[in-house]
Structure formats: C-alpha cells, structure tokens
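See below for the structure under consideration.
A single protein chain has been omitted; all remaining protein chains appear in their positions.
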Amino acid sequence: MSEEELRIGVYVCHCGGNISDYVDVKKVVEAIKGEPGVVVAKDVMFACSDSSQNEIINDVKEHNLNRVVVASCSPKLHELTFRETVKRAGLNPYLYYHANIREHVSWAHTDTREGATEKAIRHVRAAIAYVRNAKPLEPIRQKTMHAVLVIGGGIAGLRAALDLSRTGLNVYLVERSPFLGGRTPQLYRVYPDGRRGADIVKDLVSELIRRDNVAIYTNAEIKSFSGYIGNFEVEVEIKPRYIKVPYDEIKEKIKELPDEIPDEFNYGLTKRKVIYYPYEGAFPRIPVLDLDHCSDVETIKELLGDAVDLEQKPETVKLKVGAVIVATGFDPYEPKEGEFGYGRQGVVTLPQLHRLMDLGNGELKLNGREIRDVAFVYCVGSRQKKSSEEEEVNEYCSRYCCNAAMYISSLLMEQGIRTYHIFRDIRTYGRHERMYDEVSRKGGIFIKYNEDEPPEIEEEGDKLLLKVKDLLTAGEQLEIPVDLVVLVTGMVPRKTPELDELLRISRGRDRFYVEVHPKLRPVETAIGGIFIAGACQAPRDICETLSSASAAASKAATVTLRDVIELEPFKAEVDPNICDLSKKCIEICPYEAIEIKNYEGIGEKAWVNKAKCMGCGACVAVCPTEAIQLNGLTNEQIRAMIEAAGKEVII
Amino acid sequence: MSVKSWYERKYYGEIEDLPEEEYDVLVIGGGIAGIQAALDLGDMGFKVVLVEKEPSIGGFMYKLSKTFPTMDCASCIATPRMAQVFHHPMIDLLIYSEVEEIEKKGEGDFRVKVLEKPRFVDSSRCTGCGQCELACPVIVPHEYDWGLAGRKAVYIPFDTAVPRIAVVDLDHCIYCGQCERACPTEPPSIDFTQVPKIHHLKVGAIIIATGFHLFDARLKENYHFGEYPNVIHAMHMDRLLAPTRPYHAILRPSDGKEPNNIAYILCVGSRDKTVNNPNCSQICCMYSIKQAQLIMGALPLADVTIYYIDIRAFGKAFEEFYQQAKDMGIMLVKGRVAKIEQKENGDLIVWYEDIENGGKLCKAEHDLVVLSVGLLPNKEIANVFKGQKLEVDDVGWIKPVDENANPVETSIRGVFAAGTALGPKDIPDSVIEGGAAAMQCAAYLSEVRGRH
Amino acid sequence: MNEGGSEPLILVFSTNTISDPGIDFTGLMHLHYPTRTVIVRLPCSSMVRPQFVLYALTHGFDGVFIAADGPDCPYLAAACVDITSQRMAEAQNLLKENGIKPERLAMAGICSVCAEPFVRSIKAFYDRIKDLGKVEIGEV
Partner (left out) sequence: MSGGVKNTVLEYRKKTGVEPPKELTELVKEINKIKAKITNALKEGPKTIPEIAKEIGMKESLTAWYVLTFVKYDLLEPESQTDEGYYRYKVKG
C-alpha cells in the first residue's frame, strides 16, 4: 500500500447552479489541481447523474485512479451513491471521500462568492488529504437472525407480525397490556366501511395465532436490549395474570364480584371488576387479576379456587432477533378539566362517544336519556398554540379526527340526531371528503370558530349551551342548545420512556418517534435494524397504520430474510504492538465492545469486538498511545485534514 | 401515446419477439412508490423487473422543486434512489416500455407482455452529451416542463434522468438526419434501425405503481386556463421554482415579466362534482403552501394570496409548516373563486366569494394566477388484465379489496398496488405503500411457493 | 478576501448524525455565518482527542469549535455531554501548557435542526477569536 503511487480524481459539482451560483467551481478545480497525487480534477454539472457517474468510472479506468473525491451536496444525500460508483469502477469504496460544498458552503454563504470559494477549496483539500491517507476497508459481514421482535400488539404490531411470519421468519410479539388489539377494539365502527374495531382486530389475531412461527407475549415488557442490526438480544419480562383458566370457565363467578375500578377500556364511563376481561373476543381469553387494585384477595381465592394462582411470578424470556419493529401507538388526548367544558355532564371525547355507542349497541344515550342534538368541537388537543417555551402543547394536526368525527356523525344522523360541527378547517382529505359531503347533505350544520375565540360550553337546565362566534356568517354570535358535546380529540404518542432509553431511538419536537428521513425513509430510525410503524411515528388512521406496519415489516424483512448482512467497517481497532493496556478505552466504551485478549507473541492487550463496536470513537480520544484508532477515520487522517484545510488559500 | 399506435407504425424491420424471461415480481411504474417497492424486494433477495413507460425512471417527483414540509430539494433526494434502483443487482429495468397484457395462469404465475418502444438511440453508446439535441431543428413543447419551454424532437429527457441518454420523439421527427450527423460517438448512437421489442415475462406477483395524472384545468372554463397565458397550473410553478427550472428566473408566460402579485386557487378539479371528482386531492394545499414559501424566498417583494376552502395540513409537521407560511406573510383568503378575467396587459381579475366576510362577491387583481390542480387516476392499467377484473372505485382509483385489513391488496390475488395508483397522496405515504406492497408480495410468494 | 491578516480561521468538528445535518440545515435555510470555518465531521464529539485541538491551533487555525450532539447523541446519549466536556477540559489544559489561550476552544450542542443556534454560537465564537487575534504560541 505504501508503495502504491497515489492517483486521485477530484470532481467538483455545479449542482446545476446550486453550488456554482455562489462558488467559483472552476477556481476550486484550479486551486486543487496541483495538490500532490491529484491526477484528474474536473467540474461537473450534476455529479450524481448517471453520465457523470460513468465519467468517474471511465476516468478511474483510463487514468488508473486509486482515490476519488467528489465535492457536491451533503454526504447524507450522495456519499453512498459515490461509494457505489467507485466500487463499480473496481476500487475499494472506502478510498473515497465526500466533500460537502453545498449545504456547508454555497447555500450558507450566498453573500460572498470569494469567501465561499475559499471555504470550498479548504473543504476539498481536506477531502484530498483524507483519501491520501485512506486504506481499503471491507464491510463487516454479519450473520443475521431470521427473527423479528415486534413491540406493541395493536393493529400495527399485529399486521407487521402477520406479514413477517408469512415469509417464514420467526416473530416475537410483545404487548405491554394484558390483551392484544391496542386502541382499535375500543372503536364502535370505523370509516369508511363501518366495521367494528374489535372485528378488525379479531381477524388479524385469529390469523396470527394459527401460525407456529409466532410467539405472543402479553402483559409483557422489554427489560433489556443489546446488540446491533441482525443480532439483537432482548429480555422480555412477562408479568403474571394470576388467572389460569379461560374467561368462559369463570365468567359467571366473576360476575359476582363488585364493580370497583374505572374501566379504562370504556375511558372511565363504566366500572370494571378486579378480574378483568375487557370485551368479548379479546385475546388471550385468559382474564387478568388486577392485583394492584385488589383489596380483598381472600374472597377471590374463595370464589375462584384453583382458577387463581397468586404464587405466579414474573417470567423472563431471552430472545435473539435480527430486527425490531416498534409499534407502541398512541393515547387519545385527554382534555384538561374545563377545556371546552370537559368535566361537565354531557361533554365527552370522541373515543368516549365510540364507547357510548358500542355500549348502547349503536344507540346513543347518556345516563339513560335520549340524545337529539350533538355538537362536535374539532381540534381539541391538536393545532394548539404555544404561549411559552416550556409549555408542552400539540402544535400538530392529528390527521384522523375530522374523518372519524364525520363518519360517526353520519351514523348519528341516520338515527335522526341533529349534528353541529364547530370546526377550524375540515380536513377530510382524499376520499374522506365524501363523508363530509354526506354529512353536509344530510343537514349537518357547520360553524367555523376562530382559534383565539374558542367556543364556550355552559349548562342550561338539562341541556348544554354552546356559545360560539361563527366566521362563516361574518362573526355572528351563536348560542346552540345541545344534549351532548363531543370533543374531537387528537392523538398523543404513547409515553414509553424506559423503552426509548433501552432502544436509544429518539422523539421529535412533537414527541412522536422521528424517522431517519421524513420523505424517503419514513419507517426507519437512526438505529440500524430498528423500525417504527403506526401511530407512534405520527397520527394516522387504521388504513394508513396498516400500510406503515407492512412497510416497516418490509424493511425488517430486508434485514432478516438474508443470511448475512454487511455493516459499515467504521469500527475501532487496536494495534497491540502499541497498546500499553491503560484500559482507558475499556472504561469509556458504552457498548462493552472492548475486552482484553491475549495476542500471540505480544501478550495481553485491548481488543475490539467489531460486532459490538458502534464506531463512536470515544476510545480514540482517551488512548494515551494512539494504539486504538477508528478504521475509516484514523488519527493520521484527521491530522492530515486539519493540516490541508488550514493552509492559506491564494485565489 | 398508446401501445396500439406503436404497433401501427412503420419500422425498419419486424417487431422483435423475445424469449420468455422469469422474475419473482413485476413492478409497473418507476415513480417513487415503484422504486421503493423494487428496492425493498431486491434487498430481500427477490428478482424484480421494473417497467417504466417514460424514457427515464423517476415518475413525478423528479419534476418537483422542493418537498414539503422539510423543503428538501426533490431531485436531490430522488436521484440517489433512481441510481440505486438502476444499479441494483436484483433489479432489471425495462424503460420506455409499456405493459400490454397480463394473464393470470394460477397463483404465483402471471404471464405478461411488455412492449419496449424504440428510443432510436443506442443506449450502450450514447453519452448524453446533447449534441443531437442542439442539432435538431424541431422545437416542440417539453412535457417535462409542462410546455413552459421547448425541447427538440431528439432530446435528453432531463438533467438528472436515469438513464441520462437521448430519445427520439418520432411524432415530431422530420427525418432530416441532423442528429445522426452531429452525434460524436463512433458509430453514431442515433439508430433508426431499432424496432419495438415484445418482452414475455413470467412473474410470481405484480405491483401496480402507475401513479396519476393532473386534472385538465381547461375543464374549469371560468378560469380560462389554456387561453389566458398567465393562468398556469401549480406544476408549472413547481418547475419555475426548481433548481432545474426551464427559465433563468420566475417569469410569467405572457410577456416574461417577473410576477409580483401571485394568486393560488385551490381545489381546482377536486372537491368538485361538476367535473366528476368529488374527492379532495390531498396534496394541493401543501404543495401550494410550499410554493408560496419558495416564492417568498425567490421574489421577496412579491405578494402571494391563497384562495382556499379548507387548508388541509394534516400530515406530520404539516400544520407547523402552514403556520410558518402564515407568519411569513402569505395571505390566506377563505373563498371560492367564481371566475377570472384578463386585462389588456395580461394581468388578471379574480372574482371570489369572501366566505369569512359574509360571502360577498369581491375582486382582486393579480399578475399571475396559479391553479392548484387535483389528481386523477391513470385508468389504462385496469384494461391490461386478461380474464381478471381489477376493481377500481367510481373515480377510477384502484380499490383495495379490504382497506381496513390490507390496504395495498387489489381484487386480483397476487396483484398489489402502491402510491397514487390507489389515490392521491404525498411522497412519504407513497414510499410507505411501496414498502407495504413489497412486503405483501414477499408474503404472498412465500405462501404460494410453499416456503411457509 | 482575507490576506491571511486579521480574519481568524476556525475549525469546526461536527458529528455525522446530528450536528453535521444541523449545519446542513443552516445552509438549507440560507443562513449566513463566517466563511472562514472549516467543517470536519466525526462520528461523535467524544472522539475529539485533546491533541487534535492543539494540532489545529498550531497548523493554521485560530480557534476550534466543537458542534456537539448533546443528549441526542445516538452513541452515548446523555453521557455524551459529560464525556465531551471532559475531553474539552483536558484540551484546554493542554493548550495552556503549550502557551495557547484555552478560550480558543469552545463547544455547543447543535441539534439536527439547530440552524439559528448554530449561527449564533459560531458567530459569537468567531468574534471572540477575532478579538483574541491570530494564534501565537506563548500568548498565555
């Protein structure tokens, strides 16, 4: 390698004016032409275009280039593109460096062409210095587990699990609550086909439980998580249910227990018992004893006998998987006391309305009273304005709510109920516009409120009085007596701080999980092998959730259907001849990737387990002897880049 | 042009019938949804053939300026994907080709006929230098720029095309031979001896990602699109704003003036039963707000007014993007536009119903009007299935067999759909469905082949 | 153009997944900051060896700015801040030992959309270094 003569090709991109409008690309080429080892230096209109890529390949062959630099846009966009190009030219793809002269130069310095040109030259020089000291690297080939962990047993998790198991992959589905289905079974009927939420779940579950390559853990949580793409190790803790028999066997006995606890399945509209089976058809059919709320264990023992086992202990299972899908879902926004009248008799949320209708078998009654008029107030808990920096508000639109409210109002209107819609914008996007149209046609009354003057809800006799200024009638103040006010609440992401910590995946300003690229990589996280699906990434409806679940499953399949995956070779490596066994690297490594190993003929020195090394470089900074360095970014390379970039630029 | 008219042409030789080739999956449509589906399947280890009818892959996205709400430059994020699919070892491309017939023989067994149209350019030799294009004497409107500027009868589709090589538009060729003489390769890459080829494919599953077409704004007669030169549609504006734009600046078509008072009219051809499209097109609000923001950046002194009915900023970070637009000073008027009139100097008078002020009829003057046109289905694909019916809805979008169970599965088992073939949607939703369709294909193939 | 005279030259260490995209975003927003800033990207700011800082300040640069990930760091999470701060303290000591003012090294957390914070911090740092003048061994 040291004998090899350096022959470097440098390509400076115009980016169709994005760069060349602000950077004198020709001058950049001139300035680096004389750099030692530079054999080809060119400017190109679109370096990423196929023809330019072919030009690079031809140059490599024609001029025997052994290093390539492209100076163009951010490496986030095209570094991989050009590594591929260099590879196609027959070179090792890591003998390449990508200089960012667009985001870091031309676009940031549109005010000074000279300054931008000088900076571009420094960046390109640094890149040349990098490749001058680059060594060929090989990707690390890693055997991958043909198994996937799906976290969350709502429809997203169920769909993903089913898709993956159909390809023959082993799937582990972990649900935190005692029953599968997530939020969907709570829905009375869903648009556009009017199916019951519980039926949607039942269909998915019944297909899933038939499969022998799927393991389902309910009442279970992730306890530990380690490893890397292709090879994750997970510990799952399954909490006891304390009940050993199916619901049907003890159904009658459970009925004898008193209703004690607000039923979360019905959003507190009803009470439930300490032994709990939320709805007919819930899976698994084994009820759960809510020991935290149980005041009288003895009565239960007496009543249920052998069906109950208080000696049950949490169990831990250890799993090895190649990829992980996170589908932890959402919670409905819970209005604050007094927010749009919440807390008053007759003011419910949209999810509560679903429960009311389901409990009434489609008929809407509140405390036995018939309902004739319903007002829907939109954007509750969505599109909120921030009044101070610290305040946590939901600035986002929750996407599904207009559609959902419109659908359920059309069901109500079929029963002769009058509906009012107190809205900001009706966002029944796509085909859902039809539902809006239908509600309008049936006589739904639409009132647009100003976000700064939200409607007020007061009690008047046994009715509610909704006071609002209507923008559609030039600000007329309206007073509408109604029986029921439905707050059309948005979604907030389910809070799972422990899980986030374990998986090291991050959330955005809206507190939903962030995808690695919002446009083109919507189900991938920054951590290789961990994918996100459904409403934990952004508010979405059932249909959209199912699509995103399949898309996440697809990504997981690209990892786990293969026998071997290739990892980037940017890992730490120890030169045992220099290592003085200070152990500082071992102390600082957060991944426990560095161990002590006996090297033949040298003795005990530090050693990096490359499969575990994430390539952060923390060890590099603390090594007293520079024995540990990062492949692909050695200390020599960093010094060379500093030196090259620090040289004076004369234009 | 339809497949049929390619058959009816005269060629140098007989149409070439190629022997059968076998693939796991056929993806129809090389837009962002089809590309995503092909890449995922290729990465899973399936052998994929991707058919694109245009002379370059990329679909619609490559024509865009930037993408909302992140303001990534569209071609910057799309071109790597295009290159990736082009070079993927598991993916073969049939570009400038159209699916003509699909017959299902059984589960996991589809027989497909694809017509590969001749480019009259040898793709192995052409370097994309553009000499032929300079030499060609014919100038016709360029589809890529929606006709804003011209192109030649032989042309490179666009700067970031994949593959970036020339194509001859036979409909506008005068057979003068200038291109062939100008071609610097040896022998010239221009090759009129090319004939159409029929590819016979045997595939296990199919993904339809055939996208959409724009609403024809001429049908809204009150807006005089196609008649008043300064009434353009929003995809025109996206081209004017793109880094690969046809003009050197943002100029209005009537006289090349830089506009300084621009109006957007939303819901043109959407939410409108008079043109048989009662659906909302889902993306127009956001692309209009995006363009308005870009205009404010490019023409800091310009006024931008958006006439809307509802602003549908419903996706991730859309609402925040919309609020940002309001803060930038973009004017939003809730109002339906009744008609547009043209003044002598090309300026336009917009008559609108001012909904938030009692619904009275008002007028405003603008020097450029942009129609935010809706999306409509490409209906041809439903006709290529022989003996099987691909269900579509009343507008013509492909209808999932059960959208609350498996939203990308069509009425024909083994045939899946993704992206705007299923209905209007934005880029991330199209990418998601591309992935979802890939997953469903993989699951379907594993099952019918008995792997599980 | 600077004639190698009074305008300082700054080395910025950015990080691949967070602060480098943050600086990308600054460009995307067309926000301006001094051009005499060279950006070298590392995986994580914890990789900054104190000796690299000294090397930069003796090889043409007048200041070193670490655009750190802060608690968003994909490698070290919250620990990243502490670890990088320790390296920074060591680096400042090293500078002092070599007769260079420790103020020539600064660090700020730059998130992936922190365009304005980046511009603010880099401008302030640039002005500070400008006041300090060109680097000189023995300045302390």
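We just call them A, B and C in the order they show up, numbering each chain from 1.
Here, contacts are C-beta pairs under 8 Å (C-beta built on N, C-alpha and C of every residue); 3 or more make two chains touch, one makes a residue touch a chain.
All values derive from a computational prediction rather than experimental measurement.
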Q | Touch partners, limited to displayed chains, of the chain removed from view | A | B
Q) Which one, B:257, B:336, B:379 or B:413, makes contact with the chain that was left out? A) B:257
(Q) Going by the contact rule already stated, which one of B:180, B:238 or B:319 would touch the omitted chain in the full complex? (A) B:180
Q: Touching the hidden chain in the full complex, which residues of subunit B are there? Just list them.
A: 10-12, 134, 137-139, 148-150, 172-177, 179-181, 183-184, 186-188, 190-193, 229, 246-249, 251, 253-260, 346
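Methods note: only the chains that are shown with their structure count from here on.
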Q | A-B compared against A-C, more contacting pairs | A | A-B
Q: Kindly work out which chain lies most centrally, taking the average of its C-alpha atoms as its position.
A: A
Q. What is the distance in Å between the mean C-alpha positions of subunit B and subunit C?
A. 44
Q | Multi-chain contact residues (two or more partners), subunit C | A | 28, 30
Q. Out of subunit A, which residues touch more than one other chain, so two or more?
A. none
Q | Residue numbers on subunit B that touch subunit A, as the complex places them | A | 32, 36, 40, 43-45, 67, 69-70, 72-73, 76-81, 83-84, 86-87, 127-128, 159-165, 243-244, 271, 278-282, 310-320, 323, 334, 355-359, 393, 397, 400, 402-408, 423-425, 427-429, 431-440, 442-444, 446-447, 451-452
Q. Which residues, counting only subunit A, touch subunit C once they are in their complex?
A. 74-76, 100, 102-112, 114-116, 118-119, 122-123, 126, 501, 504, 506, 526-527, 570, 588, 590, 614-618, 620-622, 630, 633, 635, 638-639, 641-643, 645-648, 651
Q: Spell out the residues on subunit A that touch subunit B in their complex, using ranges where they run on.
A: 15-18, 45-46, 48-51, 53-54, 73, 77-78, 80-81, 84, 88, 159, 163, 165-168, 190, 192-193, 195, 200, 203-204, 213, 382-383, 395-397, 399, 402, 425-434, 437, 448, 471-474, 510, 512, 517-523, 537-539, 542-544, 546-555, 557-558, 561-562
